[in-house]
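Worksheet for the structure shown next.
For chain A:
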Amino acid sequence: MDINVELLLGTKVYDANGEKVGRIEEFRAEQDGDSCRVEAYLIGASAVIQRLSAWTLVRPIQRVLRSRKIYSVFEVRWQDMDLSDPRRPRLRIASKDLRHAR
Partner candidate 1 sequence: MDSVISWLATAGMAGRAWLNHTTPDKYTRQTLELSHDSLLEIGNGLFKSLPAGVDSASLDSALTRSREHVALMARLVDQKDSPDFRTLLDSLSADETLVKQLADSIEAKEQ
Partner candidate 2 sequence: MKKILQLTLGIVTSVGGFLEIGSVTTAAQAGARFGYQLLWAILLGTLCLIFLIEMSGRLAAVSKHTIVDAMRERFGFPFFFFVLIGMVIVAFLVLVAELGGISFALQILTGIRFPWWALPVSLLVWLLMWKGTFSLIENGASLLGLVTISFVVAAFKLGPDWSSVGSSLIPSLPDSDKANYGFLAVSILGASISPYLMYFYSSGAIEDKWDRSYITMNRIIAGFGMTFGGFLSMAVLVAAALALRPKGLQVDTFPQAALLMTTALPRWGFYLFALSMLFACFGAALEISLAIAYFFAQGFGWSWSEDLEPSQDARFAFVYTIIILLAAVPLMLRVDPIKVTMLSMALTSASLPLAIVPFLFLMNDPIYLGKHRNGWISNAVVAIVILISFVLAIISIPLQIIGG
């Protein structure tokens, strides 16, 4: 089954028991010989900062505001993501055992 990566961008992801986790904002992949394996999906607001490569801008502001909230990036391994219906991606695990990418 073929999916358009750019259309997956920004779609909401729900975990195994239907809880909203966040939006897909980035895909981590590895070059493997002639092809490119998708390793993990990055979900959450600060994944956007990753995409804009704006950490050098955001980190000082974060230090000034001393806010912890920004750290909500989830790195979902490809095995835990069920993309059978690209419009409603679902996790195969509950959101609490997701580990933080940071």
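One rule holds in what follows: a contact is a pair of C-beta atoms (placed from the backbone, for glycine too) under 8 Å apart; a residue touches a chain by one contact, two chains touch by 3 or more; residues count from 1.
Keep in mind how these were chosen: all candidates are chains of the complex that A comes from, given by their letters.
All of these numbers come straight from a predicted model, not from anything done at the bench.
This complex places chain A in touch with one candidate out of 1 or 2, and it is 2.
Remark: chain A residues 9, 51-54, 56-57 touch candidate 2 in the complex.
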